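For this depiction, one protein chain was excluded, whereas all remaining protein chains were kept in their positions.
Chain nomenclature is as follows: A, B and C, assigned in order of appearance, with residue numbering initiated at 1 for each chain independently.
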Amino acid sequence: MAGLLFTPLAWAALSLLLDFRRGRWLSWLGMLIQVLVSLSLWFAVATGGGFFYALAGWQAPLGIALRVDGLAVSFVLLTAAVATACGVHAGVYLDPSKSWQRYFWPLFWFLWAGLNGVWLGADLFNLYVGLELISLAAVGLVALGGEAAALRAALRYLFAALLGSLAYLLGVALLYGQFGTLSLTGIADVVGAAEPAAALALLLMLAGLALKTALFPLHGWLPPAHGIAKSPVSALLSGLVVKASFYIAARLWLELGDRLGSQLLAQGLGALGAAAVLWGSWRAFRQPYLKQVVAYSSVAQIGYLFLLFPLTYAVAEPVSRLAQQGITLQVISHALAKAAMFLAAGNLILSVRSKRVDALGGVSHFLPFSLFSFGLAGVSLMGMPPTGGFAAKWLLLQASLASGQWWWIAVLLLGGVLAAAYVFRIYRASFLEDSASDDFYHPPKTLEAIPMILALLALGLGLVAEPVLSVLALPFEVAAGVTVVQP
Amino acid sequence: MSPDLLYALSGVALCGIGLAGFLLLDHLLRRLLAFNLLGSGVFLVLVGLAQHRGGPDPVPQALVLTGIVVAIAATALAIVLIRRYFHLTGRTSLADAGDGQS
Amino acid sequence: MRRLLVLLTVAACTALTIVLALAVLQAAGSAVVSDLPQQLAASLGRSGVEHPTTAVLLNFRSYDTLLEIGVLVIAGMSGISLASTRSLEDPALRSSDVLLYALQRWFVPLMLLLAAYLLWAGSHRPGGAFQAGAVLAATGVLMRLGGLPMAFIRPGVLLRLGLVLGFAVFLLVAIASVLAGKAFLAYPPGMAGGLILAIETVLTLSIGMILLALFVAAPISAEHEPEEGGES
Partner (left out) sequence: MSWLLDGLLIVSLLVTAVAALLSRDLFRAVVMFMAFGLLMALAWVRLQAPDIALAEAAIGAGLTGVLLLDAVSHFQRGRLREQPPGEEG
């Protein structure tokens, strides 16, 4: 448990003292440790159930407690998988001769530490600090290298992230002022219905987090930042970072939404999510640059996540659980598929030496493997069986039907069709033979293998959805009986 | 009404001022000023509201100290980014027509 | 069009302010009594320090503080990663202002003294690592504006070591308690006071160094510009 918190922070400090090459070996070792620690924690929770971990030995209202439950450890494990893939890819992909690359590893590890902090966080202010840690590390990664366009994207990202954090903090201030505690469960215990100040606090926090998650129409900062960053960084940002703020929003909603939310808010957030699916997919279809296509696809895929709000508000308990499982699967499958897609896109760009979609002509001969990974990830985004994306959408479909909110079904289906459209556009471009140049660069095999593994994981998620969900379902079932232990 | 609550309300007003400035100003440094004003407003609400009943409360005070350090970190990083951006492009704002999608 | 947008934004912000003010009044009127202050008062004796704010920062909620130092380190290293000068010392800044020079001869030791006082005071009265670190950084800024050579502020291994020193020591204490069989960040009984003072001391140095590095990293000299950062 402590290893999970300690390793990323310690590796961040250590790798700052080394240069890129030596930092790479160190980091690969660290990733191995992190994966092992995450796996063992996951098994511990899967067999023994969730628990609270009191940091510094002080119990919750006074100290900070970590909430270690099935959902949290699953995301810890997901982070370990995706971050390791991105880290290994980055170690080969990034050019070690640039002296500023040495700062990649510390930023990478701080990002990881922040992510773990958010998945496990149960204290509202601690979540704020975790969010800031993630945001600043992510901004640093985007700005790394210091070209004008990257700086511009980083500044937009920074300002959006800061505004979102402050809105969240204002909500925390209102909640603390009223309830005198920062522990999320502590607040959930004492909050009643019809508390306008607390309801406004929830609204502010959700708005701030929606800005950080790039919910339509607050998504303007995402495509530049994710499009301009180096591919492994984009994969981290799209796969994991935006999920962190959504995760907090979802946790708040599931704990407090039934008393502080309203049907209007729930449907409104769902509608914005639906708009994001349609608008993001359409924009993805229209982008001239490959990575912009993938970035707008993220805007669309994030939209699905916000269907959580209408599908869990004022519905029967089993329906709500279906929706929660569907959204969780969507988060996991999107993280895997989008990371695969960005890494594959990076390989393609490296190969044709151009970022434009129409420069891809003929690449299907030279880089069939990367292109295949790209397509495989695309299949998961479309939601076709047997991928994880399909399993997620299937659950959401059932939840929509069971709660009588049939209008979301149209969004789910249309979103899949649009995703198919923009993925096939890339395919069409890469099979065109009219390209005069056949000057392609062959990236190392490692670079090609990693997106393939991630895409296969996203695919396989659909096949093993049942056992995965059984662990995910743990927190919501044992929530009443969580044991407070103090190892 | 206690003075603490009065300060919380002035914090709310600062939030309003800061938010308006943040949304309306183009110049990056001015936006940064607005962000800091907004932050100060939030801190005032946090401490003022919490101390309204029970008198001095060290918990929100510690939170604000943490918040101030996070704010200076963000501000300093933003200044470095802004200055380098200005150095490379000669611009002091992000607003320009044309490459909104870039 | 632009004018309308401005008007609308201002109106929206005003409306939000009013709603927020009402919410603050409502929250103030219906505050739920929590036992956090009592818990804090009861545990203060075991925290190792007498000043409650320091106790919260470095003992009860030390995880927040640890992550927050992480945020500072991120900002610091992002700053120096963008610094494009080979040595971060700018000869153009070296002023020959007699007044400033005289001023700083008196000021610098005084401010260092103040920083040390703030650090020491933190355990039983207002003061602590952040304030002391800020004063330290301000001293550095003054020295730099006065043109004192600051060879140590260059993006070399020493600077990076300085940046993470406080963070690393804090982290070591945190993991040491795990190895001793306690929770992450828990101090062994009886040693809390000493450990907190030690952590605060190195934190002061690191905070001062980070803030100073960010100040020094910000300028960009036009002479040797592109694509380089630090010693290569």
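Throughout what follows, a contact is a pair of C-beta atoms (placed from the backbone, for glycine too) under 8 Å apart; a residue touches a chain by one contact, two chains touch by 3 or more.
Keep in mind that what you see is a predicted model, and the values were worked out from it rather than measured.
**Student:** Need the list of shown chains touched by the one chain that isn't shown.
**Tutor:** Output: missing chain touches B, C.
**Student:** Touching the hidden chain in the complete assembly: which of C:L20, C:A134, C:L159 or C:I175 does that?
**Tutor:** Here the residue in touch with the unshown chain is C:A134.
**Student:** Take the complete complex as the reference. Which residues in chain C touch the chain that isn't displayed?
**Tutor:** Touch set of chain C with respect to the missing chain: 53, 118, 126-128, 130-131, 134-135, 137-138, 141, 211, 214-215, 218-219.
**Student:** Touching residues of chain B against the unshown chain: what are they?
**Tutor:** Here the touching residues of chain B are 3-4, 6-7, 10, 13-14, 17-18, 21, 25, 27, 29-30, 32-34, 36-37, 40, 43-44, 47-48, 51, 55-56, 61-62, 64-65, 68-69, 72, 75-76, 79, 82-83, 86-87, 89-92, 96-99.
Heads up, the rule we're going with is that only the chains that are shown with their structure count from here on.
**Student:** Determine the centre-to-centre distance between chain B and chain C, using the mean Cα coordinates as centres, and give it in whole Å.
**Tutor:** Taking the mean C-alpha position of each chain, the two centres sit 17 Å apart.
**Student:** Counting only Cα atoms for the centres, state how far chain A is from chain C in Å.
**Tutor:** So the centre of chain A lies 29 Å away from the centre of chain C.
**Student:** Quick check: what residues of chain A touch more than one other chain, meaning two or more?
**Tutor:** In chain A, 125, 129, 132, 136, 139-140, 143, 146, 170, 174, 177-178, 180 touch at least two other chains.
**Student:** Pull out every residue in chain C that's touching 2 or more other chains.
**Tutor:** 20, 24, 27-28, 31, 33, 36-37, 40, 61, 64, 68, 71, 74-75, 78, 82, 84
**Student:** Going by the contact rule at the top, pick out the chain B residues touching chain C in the complex.
**Tutor:** Touch list, chain B to chain C: 5, 8-9, 12-13, 15-17, 19-20, 23-24, 45, 49, 52-54, 57-59, 61-63, 65-66, 68-70, 72-74, 76-77, 79-81, 83-84, 87.
**Student:** Could you pull out which chain C residues touch chain A in their complex?
**Tutor:** 19-20, 22-24, 26-28, 30-37, 39-40, 43, 59-64, 66-68, 70-71, 73-75, 77-78, 81-82, 84, 157, 160-161, 163-164, 167-168, 171, 174-175, 178, 182-187, 227-232
**Student:** Over in the complex, which chain A residues touch chain C? Could you list them?
**Tutor:** Against chain C, chain A makes touches at 1-2, 5-6, 9-10, 12-13, 16-17, 53-58, 61-64, 98-100, 102-103, 106-107, 110, 113-114, 117, 125-126, 129-130, 132-133, 136-137, 139-140, 143-144, 146, 170, 174, 177-181, 190, 195-198, 200-201, 486-487.
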